Structures are given as structure tokens and as C-alpha cells.
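This is the structure, below, for whatever I ask next.
Just one protein chain is left out here, and the rest sit where they should.
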Amino acid sequence: MPGSLSIDQLAAQVLRLAGGALAARIEGNGRRPVSGVATLEQAAADQLSFLANPRYRRSAAATGAGALVLSEADRAALFPAGSPSCVLIVCEAPYAWFAFAAQALAVPASPSVGTAAGAVVHPAARVDPSSAIGPLAVIDEGAVIGAAAQIGAGCYVGRQVRIGEGTRLHPGARIYDGCRIGARCILHAGCVIGADGFGFAPFQGQWVKIPQTGGVVIGDDVEVGAGTTIDRGAIGDTIIEEGVKIDNQVQIGHNCRIGAHSAIAGCVGIAGSTTVGRRCQLGGAAMIQGHITIADDSVISGATAITRDIRQAGFYTGIYPFMRNREWERNAVLLRHLDELRERIRRLEASVRAQPAESDR
Amino acid sequence: MPGSLSIDQLAAQVLRLAGGALAARIEGNGRRPVSGVATLEQAAADQLSFLANPRYRRSAAATGAGALVLSEADRAALFPAGSPSCVLIVCEAPYAWFAFAAQALAVPASPSVGTAAGAVVHPAARVDPSSAIGPLAVIDEGAVIGAAAQIGAGCYVGRQVRIGEGTRLHPGARIYDGCRIGARCILHAGCVIGADGFGFAPFQGQWVKIPQTGGVVIGDDVEVGAGTTIDRGAIGDTIIEEGVKIDNQVQIGHNCRIGAHSAIAGCVGIAGSTTVGRRCQLGGAAMIQGHITIADDSVISGATAITRDIRQAGFYTGIYPFMRNREWERNAVLLRHLDELRERIRRLEASVRAQPAESDR
Partner (left out) sequence: MPGSLSIDQLAAQVLRLAGGALAARIEGNGRRPVSGVATLEQAAADQLSFLANPRYRRSAAATGAGALVLSEADRAALFPAGSPSCVLIVCEAPYAWFAFAAQALAVPASPSVGTAAGAVVHPAARVDPSSAIGPLAVIDEGAVIGAAAQIGAGCYVGRQVRIGEGTRLHPGARIYDGCRIGARCILHAGCVIGADGFGFAPFQGQWVKIPQTGGVVIGDDVEVGAGTTIDRGAIGDTIIEEGVKIDNQVQIGHNCRIGAHSAIAGCVGIAGSTTVGRRCQLGGAAMIQGHITIADDSVISGATAITRDIRQAGFYTGIYPFMRNREWERNAVLLRHLDELRERIRRLEASVRAQPAESDR
């Protein structure tokens, strides 16, 4: 069950969670209780909602929420005289304020500290007594599980793996030998950290496996989505820096480095030895070639294939526009022969340039 | 071992499975036994095969099958005087007839009802006595497992999860807390239902996690492929309506709604808050943007990126045609400069329009 806080209490908690950096002005009754969050359309009198995009002003004006976080500009536009029905929480970053408030209101299921039935913990593993090991999890030889860490049901934590303080592995996450996971990370079900990179040398028409002797190092405050795979390095480590957020079914090849606070949406693939800068955003199903470098603060549209270095921050796109299949069929044929179209233009240009001379004759 | 039925018995079972809606005319000996299904090329005298596409008429004419399902038109074209070697089963929907017949002939491995060795069932879970819990599965607090459900080895069923009657989870499927799965569903190995949606608010160059407080609700008769992930909603639920069929490694983001009886092929990604209509078909590796709506009965080609609403049913495509790499290199350069080609055409048009006047002089 979610907790219930007064708006004043909530504001105090948000301020604390945001490191003192996110003050808000409360307009209305700060003692009104809030017990959860909801969308503008569905919020009830004991719920908090938010307006972060002016497109939704109409919904915000009609919201039944008991409390509404919004910017000064939206407040001025919508409620120049305040709101009769809901408490306004006016601040500079309403979406972030809302996120912190939702965290404060969420009461996570309290894990039962200790080792659950059927878990298999190697005698040479070190498990902090404040951590929780779920049913049927396996903690292998030499692994170290930090304070307050939560290892879900059926997880596998390999030899010599280190799991930082407060990190949570959801059921069925698997970490190969020797990988290191930072503090306060969240790893979702079915993710695989540290499988072998895809490294083979061709020899006489066959492939010779190159042992993948590096590991994976994941910084603090990283989230890894369900079914995501991050391969160990061939020589040296694959590195995910602090604060990186990775969605589901992302594949990160061996020896990649993902810069701090980058966000990678679902189904992205990043081939080996590529460096993604800090604070980058990769849209869903973007495909990033190996052995390239992407500048800090680059934004890549979804479904875009990046095939060479991006040296300058910017917003990059490469999606082939979809259309009705019949039109696509016409266009696709032309696309295959763009060079012929250009040749026809060239010949036309030559003719047209030639003609004035002719008509002068 | 597959069962063996006479063709008449099979036809009766198909009629029953199809709810009385798929009658067939048997031409030949209805008492001939059939013990399994096979391709036109490989079928033997005790096997059933089918012809659903006129392109394979030649194979059908030469088939060694003991029984052949086909349409009236194919029957008229191939066997105007009946077949001497095989029993003809003539009906309106031969592929569906074949599918029902194959179901009737398939004898599934009978699950050993009850809870297998090493499974961990929370005392506060409710497990129907007619269900089967596989070895080393975990059924967490408050979960409800319906009649005749089968939970495979190593599955995880979270707190308060509901699994409908007759639903089957293959080994290693994982359902997070609070999700609800309908009746007669099939969830394949390694799928993950209810992991956190990818929701973060930017704040001071970092990402603030937005707790994902919704769930996932899956209707009756849904199939979910191996390695597929369906995220829980941020606020409110992610919804998969009845009869939806989802292939392997599909990613469905938070707060999506997938309309009844839609089919989603492998490797499709659907970003958050998108609504896919009823009876849609999404081809393999199609990529669907977030916050859009796709009309009922839309068909999307594989490998197509859908980046805005589709308001009208139709067949949509956006695949960049492949070619030999050398030609591609020439074309790709031109593609980057299509606007220059257009500019050259504009200038040509201006010149050509100007010239007649000049030649008048």
C-alpha cells in the first residue's frame, strides 16, 4: 500500500531527495494529504499529478487531482488566480519534482533480509548480513554481496563477482564470473552481464574462438533492463559508467564504454569496442556500429543506424520513412537507381547549357 | 507419441475445436487412420498434409500423404476426378482445418499434477490442486495459480500475480509482482512480464527514476514468445488484449495497449504509451514509436519504423532496399544530398521555362 503524506511533508522529502536543489512554492493547503500519483485525467482528490508539457494544459485545467506540480509559466497561463480545487506546487522542473515525489510515495515491498529457502550460497562467498538472497538464487565462490543488496529469486552471481551496496537484482538476472556491479544499481529479470564477447579469428574457413579474458564493470546508480546483455571484454573490460540507464533487450558488445548518465532505450544494439559519450541519448532500436566513438551529449533517433564516428554533439537521424506499401514499391525501385536519376539530370544540364548558344546562332 | 485417428474422427474433432464452423467434405475412405502431419513432400500414407497456396499445387499433386486438406478450387484444378491415392478433405479454410487437425493429433506430454521437487511455494500463495508447479519454480506471496495451469521449471511468479486457468508458463518465464495473466495463455521460456517501464525525469544532467506503479494485464488466449519483455505501466497498466500472439524477443514498453487478436512477429519493439489496434499484424523487427496510435487491421511490413499515427487500416512499408555494397555506396551518397538533386531540377525547370522566350527573340 502506498504511504500518505501531506503536501508539505512531500515537498520536504523531494527537497531532501533532490539534494536541496528543487524548491517549490505551495499554493493552497499544504496539509492536504496525498497518497499516490495519477495521470491528469484519472487523478482523484488524494492524488498528485503533473504538467510538464504545455500540450496538456487543457487536461491540467480540468484535472481532479488534489495536487498539481507545474511550472511558473503554466501556472500563470492556467491558474492566474490560483486553483479553487487543487493545491498548486510551482517549481522549475515539474517532471523531476513529480519523479522525486513518486519515489517518496512509493513504499517498496520490504525484502525479508537473509537467505531464503533453497538459495545456494558458496561457503567462500561473502554476503552482507543486511542483504537479502532470494529463493533458489546461486551465489558462487568468492562473490561479495554488499550491504542492503537484494538478490532476486533464481539469480546467478558468479565467482568473484562484486555487488555494491543497495543494488537490486530482479529474479533471474545472471552475472558471469568476475564482473563488478556498483552501488544502488537495478538489474532487471533475465539480463545477462559478462557473457563472452563475440570474438573469433577466421582460419581455414572456420572460426577460432578468442578467449574473452576481460570483465564488465558497472558504475553506481545504473539501471539495466530485462533481457539486456552486456558482454565481457576480450582483453580489458567493458565499462558502463555511473548513472547510465539502459532499457530492455539492449545488446552491448565487448569492450564498449558507455559514458556517465547516458540513456539507452529498448532494443538498441551497440557492437564491440564502441565508445558512447556522456549524457548521450540513444533512441529505441538504434544500431551502433563497432569501433566508433560518439561524442558527449549526442542524441540519436530511434531506429537509426550509426555507421561512423559522431564527432560533434547534435541530434542525428536515419529512419527510412514508411508509406503505403504500393507507394513504397514505386519508391524503392527509384531508390535503387538514384544514380541514374542523377545522370539524367547531368545530361539535362549539359543540354540546357548548350542551347542558349544554339539559339544565338 | 502422437495419437492415431480415422479421418472421420479427425473431422469431427476439427468441427468441435472450430466451434462447429468448419465443415469439410471427405472424398474417399473416411476410416483411413491418420497419425500425424507432414509437409506435402515428406508426408507418408498415414499422414495428413495441406494445400493452402496454389503455388504448391505441383507438390500437392505428387504428395504421398494419406489425406490432403484443400480448397474447392484447388480440388477442382488438381483432382477433377478425385484422387486415387489419398483422401481429400475439401473445405473453405484448409490452413485452419489443418491447424485444428494438428492440435487434435498432438498429444501433449501429460504434466505431473502437483508441486515438483524443490519448488518454493509461499504459504500465502493459492495454488489450484489441478495445476502443476515445476521443479525449482518460485510462487511468491499472495500469487494465485488457476486450475490446470502449468508452471515450468525455474519460473518466477511474483507477489499477488494471478495466473488463469489452463495457462502454461514454460521454464524460466518470470512475472513481476501484481501482474495478471488470463486463461489458456502460453508464455515461453525467458519471457519477462512486468519489469519497470523506462521512465526517468532529467534533472541536473542526471536521470531521476519514476517509480513504475502500474502493472501488466494480459487477456485470455495470449501467446508470448521466448525472451519477450512486456513492461509494467508507469501509472495505470500495460494491456495485452485477448487472443494476441507475440513472437520471440519482442519488447513492449510501459502503458502500451495491444488490441485483441493482433499478431506481432519476432524482434518487434514498441515504445511506451502506444496503442496498437485490433487484428493488426506487425512484421518482424518492425519498430514502433511511443505515444502513437495504430488503427485496427493495420498491416506493417517487417523492418519498418513507424514514427507517427496510422489513422487508416492499410498495408504500410518502410524498408530501405538492399543492394550490392558498391552500388549502395554510390546511392547512399546521393541520398544524403537529395535536396541538391531537387535544387538542380528546379534550376533546370527555370532555364527550360525561360528558353522559349529567348528563342522568340
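The letters A and B name the chains in turn, as written, and every chain counts its residues from 1.
What we mean here is this: a residue touches a chain if its C-beta (ideal position, glycine included) is under 8 Å from a C-beta of that chain, and two chains touch if they have at least 3 such contacts.
Just so it is clear, the structure is predicted and the values come from calculations on it, not from any experiment.
**Student:** Using the touch definition up top, pick the residue from B:L15, B:A61 or B:A93 that touches the left-out chain.
**Tutor:** From the options B:L15, B:A61 or B:A93, the contact with the absent chain belongs to B:A93.
**Student:** I'm checking contacts with the chain that's been left out. Which of A:P54, A:G82, A:G114 or A:P211 qualifies?
**Tutor:** A:P211
**Student:** Please identify which residue in B:A11, B:I133, B:A285 or B:I306 touches the non-displayed chain.
**Tutor:** B:A285
**Student:** Going by the contact rule already stated, which one of B:A61, B:A77, B:V144 or B:A263 would touch the omitted chain in the full complex?
**Tutor:** Of the candidates B:A61, B:A77, B:V144 or B:A263, B:A263 is in touch with the missing chain.
**Student:** Write down which of B:G66, B:G199 or B:G225 is the residue touching the left-out chain.
**Tutor:** B:G225
**Student:** Would you write out the residues of chain B that touch the absent chain, in ascending order?
**Tutor:** Touch with the absent chain occurs at residues 2, 18, 21-22, 36-39, 42, 93, 95-96, 98-100, 102-103, 105-106, 109, 116-118, 134-136, 152-154, 170-172, 186, 188-190, 223, 225-227, 243, 245, 247-249, 261, 263, 265-267, 279, 284-285, 302-303, 319-326, 328-329, 332, 335-336, 338-339, 341-342, 345, 348-349, 352, 355-356, 359.
**Student:** Going by the touch rule given at the top, which residues of chain A touch the chain that is not shown?
**Tutor:** Looking at chain A, the ones touching the missing chain are residues 118, 120, 136, 138, 140, 154, 156, 158-159, 172, 174, 176-177, 190, 192, 195-196, 198, 200-211, 213, 227, 229, 231, 235-236, 249, 251, 253, 267, 269, 271, 287, 289-290, 300-301, 304-307, 314-321, 323, 327, 330-331, 334-335, 341, 344-345, 348, 351-352, 355, 358-359.
In this text, only the chains that are shown with their structure count from here on.
**Student:** If you average the CA atoms of chain A and of chain B, how far apart do the two points sit, in angstrom?
**Tutor:** Whole-Å distance between the two chain centres: 27.
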